[in-house]
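Here the complex is missing a single protein chain, while all its other protein chains stay put.
Let's turn to chain A:
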Amino acid sequence: MEEIYAKFVSQKISKTRWRPLPPGSLQTAETFATGSWDNEENYVSLWSIGDFGNLDSDGGFEGDHQLLCDIRHHGDVMDLQFFDQERIVTASSTGCVTVFLHHPNNQTLSVNQQWTTAHYHAGPGSPSYSSAPCTGVVCNNPEIVTVGEDGRINLFRADHKEAVRTIVWEVHFHPSNPDHLFTCSEDGSLWHWDASTDVPEKSSLFHQGGRSSTFLSHSISNQANIHQAVISSWLSTDPAKDRIEITSLLPSRSLSVNSLDVLGPCLVCGTDAEAIYVTRHLFS
């Protein structure tokens, strides 16, 4: 595990997501988006780790991540997903679902579409209207699914104004390099669980306290493995046979790591200590 870059950004980060790369592209990840929470003014920001002219000895790019552009976001960013190359969908604590559009020519973000009353306790028609936080969003072009504290599951289409409600239950991650698992946790730790077979030493699986979110890394190569069954090393009951090496990725532990995203060899995560960590050499 090579160096990891930290940057303090004056906002608590609730979500970080890499921008997906075009299919068939040979590049590594360059851009990621973050959402903040718990501020009086929250922001959705785009950052770049790309070409700044500094090459290190391996020919890779050095230096930490730079802000490309940002835009105000009403309410906490509860969840954030890239809809496609240019569009980002966010779920807000005000119950609003917003699609932001990135304009690469002048590096700005603008609101492309918005459903302001996606989630509510008492509806917009009633006198005691109260909104409910939208807690999660997932997209598969052209559809967006959102869930909220009101218990609703909404299905939106990107170009339609109204929601089409269906009962969608599962959210799937699509693993393509499923030997590697990354978890980030409320107690401020970030772990890399490596179950690839060429690791000589074995460690025992141990459980991290607090709520954690997991992520199976996905490479840019192909999506053909979508329907493959979950790999066996994670389900194996014989710990001696399958060796899992567990590495901590952050230099020191402080506040909760809220979100992480992995794309190829790049990892980004954001914490409640208002810092963003990026590494580009996960598997070296």
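Methods note: contacts are C-beta pairs under 8 Å (C-beta built on N, C-alpha and C of every residue); 3 or more make two chains touch, one makes a residue touch a chain; residues count from 1.
We adopt the following convention: contacts and distances are computed from a predicted model.
Novice: According to UniProt, what is the chain that's been left out of this complex called? Choose from "EF-hand domain-containing protein", "Nuclear pore complex protein Nup85", "Aspartate aminotransferase" or "Phospholipid-transporting ATPase".
Specialist: Options "EF-hand domain-containing protein", "Nuclear pore complex protein Nup85", "Aspartate aminotransferase" or "Phospholipid-transporting ATPase" narrow down to "Nuclear pore complex protein Nup85" for the missing chain.
Novice: Looking at the full complex, which residue from A:Ser48, A:Thr108 or A:Thr135 touches the chain that isn't shown here?
Specialist: Checking each option in A:Ser48, A:Thr108 or A:Thr135, the one touching the absent chain turns out to be A:Thr135.
Novice: Given that one chain is not shown, which residue among A:Glu143, A:Glu186 or A:Glu245 touches it?
Specialist: Final answer for the missing-chain contact: A:Glu186.
Novice: When the complex is taken as a whole, what residues of chain A touch the one chain not shown?
Specialist: Residues of chain A in touch with the missing chain: 8-12, 37-40, 76, 78, 93, 121-122, 130, 132-133, 135, 149-151, 186, 210-211, 252, 254-256, 272-275.
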